[in-house]
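Removed from the display is one protein chain of the complex; every other protein chain stays in position.
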Amino acid sequence: MKSGSSRERLAERAAKELRDGFYVNLGIGIPTLVANYVPDGMNVILHSENGLLGIGPFPHDDEVDPDLINAGKQTITTVTGASYFDSAASFGMIRGGHIDLAILGALEVSQSGDIANWMVPGKMVKGMGGAMDLVAGAKRVVAVMTHTDKSGASKLLKECELPLTGKRCIDLVITEKAVFEVDKAANRLILIELMPEVTLEEIAASTAADYVVDLK
Amino acid sequence: MKSGSSRERLAERAAKELRDGFYVNLGIGIPTLVANYVPDGMNVILHSENGLLGIGPFPHDDEVDPDLINAGKQTITTVTGASYFDSAASFGMIRGGHIDLAILGALEVSQSGDIANWMVPGKMVKGMGGAMDLVAGAKRVVAVMTHTDKSGASKLLKECELPLTGKRCIDLVITEKAVFEVDKAANRLILIELMPEVTLEEIAASTAADYVVDLK
Amino acid sequence: MDKSVASAAEALEKAGVKDGITLLVGGFGLCGIPENLILALRETGAKDLTVVSNNAGVDDFGLGLLLQTRQIRKMVSSYVGENKLFEQLYLSGELELEFVPQGTLAERCRAGGAGIGGFYTPTGYGTPVAEGKETREIDGKMYVLEMPIRGDVALVKAHTGDKHGNLVYRMTARNFNQPMATAAAVTIAEVEELVEPGSLDPDQIHTPSIFVKHILKGAHYEKRIEQRTTR
Partner (left out) sequence: MDKSVASAAEALEKAGVKDGITLLVGGFGLCGIPENLILALRETGAKDLTVVSNNAGVDDFGLGLLLQTRQIRKMVSSYVGENKLFEQLYLSGELELEFVPQGTLAERCRAGGAGIGGFYTPTGYGTPVAEGKETREIDGKMYVLEMPIRGDVALVKAHTGDKHGNLVYRMTARNFNQPMATAAAVTIAEVEELVEPGSLDPDQIHTPSIFVKHILKGAHYEKRIEQRTTR
């Protein structure tokens, strides 16, 4: 997972959740890379919660503008048809269910779709930023994360142990080993894809959450 | 009161409530006439709840624009420094206490500052429009009305009899006979001015609300 | 991402307009109303409609046209004083009516669009509007709990729009169009000028494209004036 290629593979898989015409919010880190895998000919408009629809590529040196940044505070550009708005309006879009898809990182996801991604144990809490609004508001929320933590413990849990970012809000989890749908009603995950060369046994050994297998 | 001059006198008196730098909302009817009595050199910006700050005079024939109307649906113009906004933003200004002064007509006002001005007995109810928001939200609310109804009954009451537009929200009442402050805490009016040639006896005979006299 | 459609009729069909739906219709009086969409809605014959609109048009223009054809079952408005047919239909029981204070109506639409589950407003406390509603004292002031409004379809009118659905309004024609554009499952915008994406200044877009599903250039605008007042 630390290697660039593993991160890229996750981003590439996450990009398959995009649909033509979607308005999408991409979180910081791996989710940001998803923008590089939008299929040719597909129109996807990227939302930045600090007040922009229509994120473009990073600027050339001579295009850098301090008034134009994304939610990760990076300098950016815009695409044709972009619009700016204030933070209250921006989170109105999010909370009101107008964002078709949010993709974000996670520390833990539970089998009922709870997510924890803002308080790291033993570290100073930096704040939740816009994450709580995004998981509560976007029409569909996809978590992208490593399957296990550094000690090898599952990050897919029956119940999250860390303080939550949101309850029952994750629809899909993508890890370097597999892809799971969240069956909120049944309170379990559904294993729908294995990454190349990953076995069902490996998933069983590394997954604490309840899940059923329904490979597609 | 039916005569133009009586209406004008009421408007002229109401205009004395204006202060330099005030943002003001004027209701339909006599309150609209107040705009004609803004003292020279005083800056007052008029708010129209359909989405405008900076109402100007009625247009010349060749200036009429169907996209530019006031809350009474009359064609208008704007003054220098005007701005347009949507209805939610407009009533945010009102509800948020940013309008320094609202002047509006009334059917009844009670001694605790209740006002009734949207349901006329025996008539089809047309709706409250923005009146309930204005009386609840403006920093200071002045009612301008005839002292008595057509049958001679007082419109200044202990308790309103008609359905209310707002509770405890009127600060000052101006009639063709007198001016009253509303002492909400004491639940009574304070008679502060008599109009020319009106006597205290005449007020006593035509006023149902409790009031004390403290002429200024 | 071209959201433009050729006609108001096509937009209404794509939006799935049918009997019994709730429509949010922008405008204040006759200012900023979606004239072409209202005419096309009349042609669809869709009936039993609930229409949320600040006003109800006049007898022979705007929403008054849909009263003539008896397509509206219920109006949610703040003021309906300009419409005589309205009164007849209401008194005969053919038309339901819910009065909502103008600011509460705008805020309920905004709340519907912004995912707010309910809000406390001082407006209407102690009046017939608050009857049956929860009230609450907050910091010594009394408030009424009001709930969001969402529509199946919103019909809004802007002056200029691009094919992505970005909208710019003109003068006081903005009014309810802006909050209503955010508050429906499907929003259709009609504009006087339809331009290519990139033509509008991104800093100056009133309604971002995310809220608009279909956009059309209106075939004809009458822009009738209710109270022509001159000096």
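Quick notes
A, B and C are the chain letters, set down in written order, and residue numbers restart from 1 in every chain.
The definition used in the following text is that a residue touches a chain if its C-beta (ideal position, glycine included) is under 8 Å from a C-beta of that chain, and two chains touch if they have at least 3 such contacts.
This is a predicted model, so every value here is computed, not measured.
The shown chains contacted by the absent chain are A, B, C, with contact judged over the whole complex. Interface note for the absent chain: among B:13, B:95, B:126 or B:140, the touching residue is B:95.
Summarising the interface, subunit B meets the missing chain with residues 21, 23, 43, 45, 47, 53-54, 78, 80-85, 91-99, 137.
Annotation for subunit A: contacts to the undisplayed chain at residues 48-52, 57-61, 64-70, 72-76, 84-92, 94-95, 114, 119, 124-133, 136-137, 163-168. Residues 107, 111, 114-122, 136, 138-139, 141, 143, 147, 168-171, 202-204 are the ones on subunit C that touch the missing chain.
Following the convention adopted for this analysis, only the chains that are shown with their structure count from here on.
Chain centre most remote from that of subunit B: A (centre = mean of CA atoms).
Centre-to-centre, using mean CA coordinates, subunit A is 54 Å away from subunit B. One finds 28 Å separating the Cα centroids of subunit B and subunit C. Subunit B has no residue in contact with two or more other chains. Across the assembly, subunit C contributes 110 as residues in contact with two or more other chains.
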